[in-house]
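One chain of protein is taken out of this complex; the other chains stay put.
The first chain written gets the first letter, and so on, giving A and B; residue counts start at 1 in each chain.
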Amino acid sequence: MEGRGHSVCSAYALTVMERSENMMRWLNQGRNRALVFQVALMLGTMLFFFLIGANALSNLEQQGITSGFAFLSQKAGFGIIQTLIDYNESSTYGRTFLVGLLNTILVSALGIIGATVLGFIVGIARISSNWLIAKLAALYIEIFRNLPLLLQVFFWYFAVLRSLPLPRNSLHIGDWIFLNIRGVYMPRPLPDLGFTLLVIGFFTSLVAIGILFFWARKYQEKTGKELPVFPLSLAILVVPIMIIWCTTGGPLHWEYPSLQGLNFKGGMTVIPELAALLLALTVYTASFIAEIVRSGIQSVNHAQTEAARALGLAQRKILRLVVIPQAMRVVIPQMTSQYLNLIKNSSLAAAIGYPDLVAVFAGTSLNQTGQAIEIIAMTMAVYLTLNLTTSWLMNKYNARVLLQEL
Amino acid sequence: MAVVHTPHPDLPPPMISVGVVGWLRRNLFSTPLNSLFTLGSLYLLYLVVPPMVNWALLDADWAGTSREACSGEGACWVFVRLRFLHFMVGFYPESELWRPVVVFGLAGLLLLYLLLKKLPYKSYVAGFGILVFPFIAFFLFYGGLFGLPVVETHQWGGLMLTLILSTVGMLFAMPLGTLLALGRRSSMAIPRGLSVVFIELWRGVPLITVLFMSSVLLPLFMPEGVRLDKLLRALIGISLFQSAYMAEVIRSGLQSVPHGQYEAADALGLSYWKAMLLIILPQALKNVIPGIVNTFIALFKDTTLVLIIGLFDLLATVQASFTDSKWLGFSAEGYIFAGFVYWLFCFSMSRYSQYLEKKLHTGH
Partner (left out) sequence: MKKYSISTISSIVTCLLMLSGFSVQAGTLDEVKKRGTLVCGVSTGLPGFSSTDEKGHWKGLDVDGCRAIAAAVFGDANKVKYAPLNAKERFTALQSGEIDVLVRGTTWTKHRDTALGLNFVGVNYYDGQGFMVPKKLGITSAKELDGAIFCIHAGTTSELNLADYFAKNNMKYDAVVFDTHDQAAKGFEAGRCDCLTSDQSQLYALRTQLSKPYDAVILKEIISKEPLGPVVRQGDDAWFNVVRWTFFAMINADELGVTSANVDAMKRRSVNPAIRRLVGLDGDKGQSLDLPDDWSYQVIKQVGNYAEVFERNVGKGSALRIRRGLNALWKDGGIQYAPPMR
């Protein structure tokens, strides 16, 4: 402000010196300096990316490397051992990408479920009143979270699963399940026509249960009375399915695996690469989740349980209405971050040949086509999308928690 | 006559609630369910522990210089013993071995000095450790000065490489992470936006893809003729990746500094950078030391992934040794040894971070 007044008064008398002094003063004002800094930063960033892009283009051109996304519609010409959608050697690289993506999602989803269940069990065991159980849980946690995940993947794959017998000497449960070095072979359900009806019935029941919960809550708020929600919802779930099952005469039969020639045919197969990766991811992540669960439960103040008891709440309700909601506040954000880690860690598949996105797409496809920039960018974009969605939700949640504490 | 009431002395508690028996009852057999759990766990231990001890210790072979020394009953630690040097430094030339020994000896002494309580001039030692020591270490490892023969980076390997990757990654990630954390909390839109994008981008992708990128794409982004060493490229990838995680840890530290501190710094008329460097960051960083140690542990474990881009860290060196046709079939021993080394480092660091957490907690 002062500077501007000055310059108006004696505009003609300004020497060059004063002018630059003026400039400095203008710069010294916080807001102006911030502006200059931001513009410079923006330009710098743009310049940086421009240079990188220009370098990449000139390098590609000079070395005669093909670029562009046309390869996605070319024939890939190699087989993949586990595919959730139709795929064969004449499918395109675009299809390969999808197969890899689905395999990544499969192992991540199974891993998240497994790690959560195991993590909760170990976490609760860790604070068990049974000394031996608590110590064993502590031992588990300290061992597995302090070992590199890749080492664990190798251990399961190269040391444990490699000691299973050959197909001819499979370990088996009756004629249904076979276990050998090439995987677990299980019967595959083959749905008949009536099966669609069953699925529809199942989802309708789920919706009905949702409505029941909502209504029961309204009812309780109005009258103070509780409805037996749990038995009711169980009935809603089971009864219609039973009826459909009986009327359609069991709309499901099974295809059993059997040893034909060199290998088992038919049924479902869990390949050892999937099993090893899944085991490692589950065991590793569970050791972190266990600690989160423990610290979550222990973070709930004792005064809270005492107050709840003073209000005359039953033990079961203290847990459900007082302890767990507060523990969850600590647990959920950290669990989300563990889930994110698990999704990212599933990329270790590449080390043992489980055909996930990194192995199939950023590995084999990259090698066959040589189009590194496009393929790595696509791979990174997939993980980013998976993770940013979750991360965004988590930040929202975090903001809400912070607000409540202020 | 005054009746003096002398109460009968307290009976000792019943036998079954004190001593060993009492402890057992309280901690192992308090309820039927608990007893069942205890017995189940004991059986599990019986199944696992004795065979393992037999294999790893009692029946194991320790002495000898060749495969014949291993009878085949228990573990063959001869394999690990003979390969020990290789596991530690990879293909670092034998005649130059004193160099890594000196570097790690010095590093150990520095660390010891910093961890021991009540020693003077700690900040100078720390400054030396962070600003000067890495250069000394680099020139000792690489050579080329004062008549030391050059040891190319592709000969570096084993535990030495693991430690180099993790500490150098950390060293670069600290300042970069601090800048990013400050940027993310800045009131200016552009630095904030750029920091958020940078942090979320790197945190959103797996380290493997980052390493792929640094090994496959980075060369394409360089101007023509500029070539980066393979190790250096991996280090760049790891540092950028790590700085994003570091930024989030430091940001939580910045959040934990009370608003009054910011306001007081403003009231003193300190500029932004003075306020940050002298008032806010020291407190923020102190608060998150455990977090920083935990991030370091994560990085230390993650460095194993470099084997996928063909660098020979500890795990890769151990795995490569399995292909020696004279020593086939000792992969379990190798993995266990590697696991033990990693575990030792990670466990002691995590204990240290827990100890710090407790120590820092007393202030509240």
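The rule is short, and it goes like this: contacts are C-beta pairs under 8 Å (C-beta built on N, C-alpha and C of every residue); 3 or more make two chains touch, one makes a residue touch a chain.
Just so it is clear, the model here is predicted, and its values are computed rather than measured.
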Chain not shown: contacting residue from B:F91, B:F128, B:Y262 or B:Y352: B:F91
Candidate in contact with the missing chain, chosen from A:M24, A:L51 or A:I65: A:I65
Among B:F79, B:F133 or B:F172, residue touching the chain not depicted: B:F172
Contacts of subunit B with the absent chain, listed as residue ranges: 86, 91, 138, 152, 154-155, 172, 175, 179, 191, 215-216, 219-220, 222, 224-230, 232, 236, 272-273, 308-310, 320, 322-325, 328-329
Subunit A, residues in touch with the chain not shown (by the definition above): 37, 40-41, 44, 62-66, 77-81, 89-90, 158, 162, 166, 181-182, 260-263, 265, 271-273, 350-351, 353, 355, 359, 363-364, 366-368, 370, 372
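Definition applied: only the chains that are shown with their structure count from here on.
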Whole-Å gap between the CA centroids of subunit A and subunit B: 24
Subunit B-touching residues of subunit A, taken from the complex the two chains share: 34, 37-38, 41-42, 45, 51-52, 55-56, 58-60, 62, 128-133, 136, 142-143, 145-151, 154-155, 158-159, 344-348, 350-351, 358, 362, 366, 372-373, 376, 379-380, 383-384, 386-388, 391
Of subunit B, residues touching subunit A in the complex: 27-28, 30, 34, 37-38, 41-42, 188-191, 194, 200-201, 203-209, 212-213, 216-217, 220-224, 297, 301-302, 304-305, 307-308, 315, 319, 331-332, 335, 338-339, 342-343, 346-347, 350
